[in-house]
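Removed from the display is one protein chain of the complex; every other protein chain stays in position.
Letters are used for the chains, namely A and B, taken in the order the chains are written, and counting of residues starts over at 1 for each.
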Amino acid sequence: MSDTKKPFMNTTRRQALGLLALGASGVVMTGLPGFSRAFAQGTKDAKGQLTVGFSQEPTVFNPHMPHIEVDEGIHFSIFDPLFYVDEKGAFVAALAAEVPTVENGGISADGLSWKVKLRNDVKWHDGTPFTAEDVKFTLELLVDPNFRSWRKTGHEFVRELTVVSPTEITWKMEKPFAPYPSILASTFITPKHALGSAADRNTAPYNNAPIGTGPFKWKERVAGDYILLEANKDYFGAGPHIETLIYKYVPDLNVLYTQFKTGDIDVVGLQWITPDHYDEAKALEGKVVTVVPGSTVESFTLNMERPQFKDPKVRKALYHAIDKQSIIDALYYGLPTPTESYVPQQSFYYNPDLPKHEYSMEKAKALLDDAGWMPGADGIRAKDGVKLAFTCSTTAGNHIREQVQQYMQQSFKDLGIEMTISNLPPAVMWGDYWMLSKFDSVIVGLDFLTGPDPDTSDFFRSTSSAAKGGAGQNTWQFANKEVDDLLAKGGSLFVPEERKAAYFKIQEIMRAELPFLPLFQYATVRGHKQGVENVVFNINTRIDTWNVGSWTVS
Amino acid sequence: MLSYLLNRLWQSLILLVLVSTIGFAVLNLAPGGPLSQFALTPGMTREALDRIAEQMGLNRPLPIQYLDWAWRLLQGDWGTSYRDQRPVLEIISGHLFATLLLMGSSTLISILVGTWIGIKGATKRYSLFDYTATIGAMVALSIPTFWFGLVAIYVFALKLKWLPAGSMYTIGDQSFSDYAIHLIMPSLVLALVNIAVWSRYMRTATLDVINQDFVRTARAKGLAPRRVLMKHVVGNALLPMITLAGLQLPTILGGALVTETVFTWPGMGRLFLDSLGYHDYPVVMGLLMFSAILVLAGSLIADLLVALVDPRIRLG
């Protein structure tokens, strides 16, 4: 790590050279036996059938088009990136022969020149060899103005893409962009020969019958029901070990769990087992059920531009009035972990020394009295003509959250605060209502970090509020000069230990300012039947099947 | 006859235009949109969402979007789903089988049982059977279908464990008996209401016929009562049922919607709810048009059939 420090001193943009360094360690790990996504050549022993249940339906199979996390379950089965992030946060080579780093010459010391060496033994599912042309095609497709590209971030800085040979590609970056390796780690390579020839790549037939290099091949899809994949016998890695892989769409979590119990489903995927079933599930015979931390943090989000919430004492009082422990213990069956930060507790950047939340109606009341919010004739507190009344919204149909809302509503009411519940269907909730900060308050679970990178400029920078003309997702309309400076500073540092200080401080400020009241970090109950091995949880990816190629079933 | 047909078709066309404008307006005036589902993705920004909206043509004025949609529809292009980029017609037809299977079997059950109850009730008027059937029908019409479904799941799936709680089949075992076992509960639950409707109508229709002169004549001729019933009464009583059947066609979608939700049945009702939730307008519009066409075709076919069967009616 230390030897890559100096050349980056002058760069201005956020630099997470630590990632590049981590990548280097990943290269070392590829050779280790028993690794979760093994890529060593081996004999194919694919046999049997495995059914994974998802409670949402995967519908987008072109990984570069707008999609939701459940779609990535399919992407990880069919495609490979150049390299990916494993469960320890290290980069591991996939289609690339090695993870490009400064040490091995893959990335220039200034971060501007990239050279990626590729494997020469990879074939697409239709038999066509994989070459550097496919990588070039993919990186160009992502910024093609006629293509409904999922995300341009990072890719838009790529210039002078050059295919040196079928196994080598080089490019220049317009500016150094340290998060790029983590972005590339979730960029699946798509075939030029299959997708490139389509007149309109947005509606190409390819998008519904994808061809990849991954451990599984597309076989068939019955819309609204299931997707069936079969083993890619020519896979360049060690897997796959399963002959037939089925992704079943079960829209109801109770039915999903019931089908897991009856054995219709072998692995419970996305949305997993509901907390109320945990006690029963862990006692099930022949099933392995574990509680796994998620990267999502649930918060009670406030719109800082609302006059009620401008007073910091009101925000603190609200936080005191939330009976976090009862919510977690009774409504979530004690599974999630209470938290004071937006950073997942497994992260290197998590600040464990933030002040602990205290549930105290007395303190809440004292704070409000001090600040001059006095109950009016209707029992609702008010100050300077502003009533302490607001709406609270979340996605309609999320029953546990609706219960949390009602529980909070009662506590708030006891304090003389009127909270009205106004839940909305998802498409309304997360549209302009959320993005343009039209809400008073919202209960939401957010992944603040993209992969392992601690940068949260899109969420916290004062210029990131769409309601104020910004481009990010600072829907709190939070504006704090010190945080702005710290974000800039954290982005210009690159040694994890040095960055840490800046992000610890940001967490401290967010905890003190409370634009959102942190409730807890998610924990999910995952389950698979006994005999399914290598189902490993990875906090750096959004989906369970990130290493499905190395799963085995007995 | 021909001018009648043309007139009916013309009216149907106007209706379709009305239905589509009302539907389009209701859907698109609602806040939110198909891109909202991506908002909570890590790293998603307003900028990226705006760009995708622009590319998908979602930023155009509504009348333009409507005309574009309508013009394509006239050329046989039902549009493409926002969710999975597949043609709408393909998606609808993919869900059609499940719905037809469910509706078909439940309709069959309800016609058979309903007709039987209706005739028996009419011939044995004011008997205990008739009273029970009448009260039963009223209660059946009053039970919320989804709730009845829940109770059925509780009793037969969770407690007795006789029947599966949902889905259309077990993957890997798509045999006839597997379908059949999954079909029992939803089709019976759905049939309950329809049995009530059919038995009520059949009872009234039979009563209307039973007292008419030609039935008395037939009896006077000395024909066996059973023969009179089967040949003269039932035949004539079934005639108005044709109209009813035609009018029942549209309930295929509406009626199945809630049942499909409760039993996680992969049919069109579920598709509608999923698509509505994600604001997948092309699919929702497609389903609305599809059901509107069913309604119009249903009533037209019913009228034509009645005219064909009953010589007393002349269309014109």
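Observations on the structure shown:
Quick note on the criterion: a residue touches a chain if its C-beta (ideal position, glycine included) is under 8 Å from a C-beta of that chain, and two chains touch if they have at least 3 such contacts.
The working rule: contacts and distances are computed from a predicted model.
For the omitted chain of this complex, the UniProt record lists the protein as "Peptide ABC transporter permease", which is one of "Acyl-CoA synthetase", "Peptide ABC transporter permease", "Alpha-D-ribose 1-methylphosphonate 5-phosphate C-P lyase" or "Zinc protease". Considering the whole complex, the residue from B:Leu6, B:Ile64 or B:Met138 that touches the absent chain is B:Met138. Within the complete assembly, A:Asp276 is the residue of A:Glu98, A:Asp276 or A:Asp544 that touches the hidden chain. Checked against the hidden chain, the listed residues B:Ile64, B:Leu108 or B:Val151 yield one contact partner: B:Val151. Although one chain is not shown, part of chain B still touches it, namely residues 11, 14-15, 18-19, 22-23, 26-27, 29-31, 134-135, 138-139, 141-144, 146-147, 150-151, 153-154, 158, 250-251, 253-255, 257-258, 261-262, 272-273, 276, 284, 287-288, 291-292, 295-296.
Even with one chain removed from view, chain A keeps its contact list with that chain: residues 252-254, 274, 276, 326, 330-331, 396-397, 399, 402-403, 405-407, 409-410, 421-423, 425, 427-428.
Here is the rule we go by: only the chains that are shown with their structure count from here on.
Between chain A and chain B, the centres computed from C-alpha atoms are 41 Å apart. The part of chain B that touches chain A in the complex is made up of residues 30-49, 51-52, 55-56, 80-81, 83-86, 91, 94-95, 98, 165-168, 170-172, 264, 266-267, 270-271, 274, 276-279.
Contact residues on chain A toward chain B in their complex (touch as defined above): 49, 51, 57, 59-62, 65-69, 146-149, 151-153, 202-203, 207-208, 222-226, 246, 248, 250-252, 255, 258-259, 264, 424-435, 444-451, 458, 464, 466, 470-473, 542.
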